[in-house]
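For chain A:
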Amino acid sequence: MSRRQSYDGVVVTAPFSTPYQRYSTQTAHYWLARALKGTLDAAGLRKDGIDGLSVASFTLFPDSPVGLSQHLGVTLRWLDSIPMGGASGVVALRRAARAVQAGDAEIVACLAGDTNHIDSFRKLLSSFSRFAMDAAYPYGYGGPNSMFALLTDRYMQEYGATREDFGRIAVAQRDNALRNPNALMKKPLSLEDYLEARPISDPIALFDCVMPCAGAEAFLVMSEEEAVKRGLPFARVAGTIERHNAFPDDPIQLRGGWAVDVEDLWSMAGMKPADMDLVQTYDDYPVISMMQFEDLGFCGKGEAPAFLRDRDLTVTGDLPHNTSGGQLSAGQAGAAGGFLGMVEALRQVTRNAGPTQVADAKHALVSGFGMINYDRGLCSGAAILTGESA
Partner candidate 1 sequence: MNALTQMATALTSGEIEVVDLTHTLDPDFPVIILPPEFGQCARFRMEEVSAYDHRGPAWKWHNISMSEHTGTHFDAPVHWVSGRDVANGAVDEIPTEAFIGPVCVIDCSEGAAQDDDFELTPEIIDEWEATNGRIPEDTWVLMRTDWSKRRGADYLNMREDGPHSPGPTPEAIRLLVEERGIRGFGTETVGTDAGQGMHYAPPYPAHYILHGNGRYGLQCLTGLDRLPATGAMLICPPLKIRNGTGSPLRVLALVPKGTS
Partner candidate 2 sequence: MTDPLARPPKKNPQKVQTVPVLPPAFRSRAAMGLTAAAAEGRFKLQHCAECGAVQYPPRDACVSCLGLELLWKDTDPVGELIADTVVHTSPNLYFRRQAPWRCGTVRLNAGPSIFCHVHGDCLKGSDVRLLSRLDRAGQGVLIAIPKETTPNMADDPELRELGADPKHRRVLITDGRQPGAPALAKALLDAGAMTVFVGEGETWRPYPERSALEKMDGVHLMPLDLTDTSSVVELAGEIGGKVDILINNARFMRPGGVLARGDTAFARDEMEVNYLGLMRLAQAFGPGMKARGADGINNAAAWVNILSINAIANDPAYGSFNASQAAALSLAQSLRAELRPGGVKVMTVFCGPTDDDWYQDVPPPKLLPGAVARSVVQGLRDGVEDVWCGDVAKDYAERWRQDPRVLERELAGDMG
């Protein structure tokens, strides 16, 4: 039994994703406004209908979410900024849910989004973190690609994973993306294409990497009462975990913070991995998805290659995974990458996923991972969403 208080009475609703664009001349403000409008429209709300706002964005500079509140003309009694990249979806949900549960806010809009100018990825990298500036960029300046190349290399040495194993994840996600009209990647990807792709930072090649783009994602957190009153399809939050800077003494990252909290997650939810109808991992690189399957209890450490080899990860498969195509095939719109799985899972369990809908989806695991401060991702989190019919 978990010692933790449940999220009873709080629900998630009104998922909204903007289409993604490879490059945009617009600003983060534009993309976040578009996402706010989208989620409000989905709930039939005007902007004065919300009193809480949670924002995750890397390209809002020089503004913070405070500046954004004036920019967008929203009056708030609860405001949060989530600078946690790939973990921002789970973290935003956790905090907003507790705020609503405690009555500090009635309706919280959670937004994540970024623009992508030509050259903005390079500029973003150059000011990402102090450790990265001091101890990562001066060494080949491969950005996150090199860091993930190293831990992929180590993972392969340690557990005997092959590039084919990683490739299967990417190929399945591309299949899923072909169903998602918002996905940037429109062409099918074969395992051969994957293996023959141009090297980026060995053993990472082109299709191990996400495509930086512009876009935004949003959802609302409110009381169940409120959602019912408005007739909104919603999901409940069965369990969540969050962890930062786990296992700092590991010489190289082969596990994430999930491994610390995995039991807490399942016990809070009263479920087990096999109960999940779909899984949304944070897939900035396939190796990280593998680690999540391991660290979240789907298989033992180092067993993910074998575990996944026997599974079909497509929308119609036995373990639907990253059903919108994930970041690898839909694109990574900055901090919105941390919301992609959450918003998609919300659509899935509320049966609103359209062409990517997994049949009878009730329970979804959403996992987040973010902030390559130096040599590893520091933030991890996970949440289990349950459809209202469940």
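To be clear about the criterion, a residue touches a chain if its C-beta (ideal position, glycine included) is under 8 Å from a C-beta of that chain, and two chains touch if they have at least 3 such contacts; residues count from 1.
Here is how the candidates were picked: all candidates are chains of the complex that A comes from, given by their letters.
No experiment lies behind these values; they were computed from the predicted model shown.
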| item | value |
| --- | --- |
| Complex member in contact with chain A (any copy), out of 1 or 2 | 2 |
| Touching residues (chain side chain A, partner candidate 2) in the complex | 121-122, 125-126, 130-131, 133-143, 145-147, 149-151, 153-154, 157, 198-204, 248, 251-252, 374-375 |
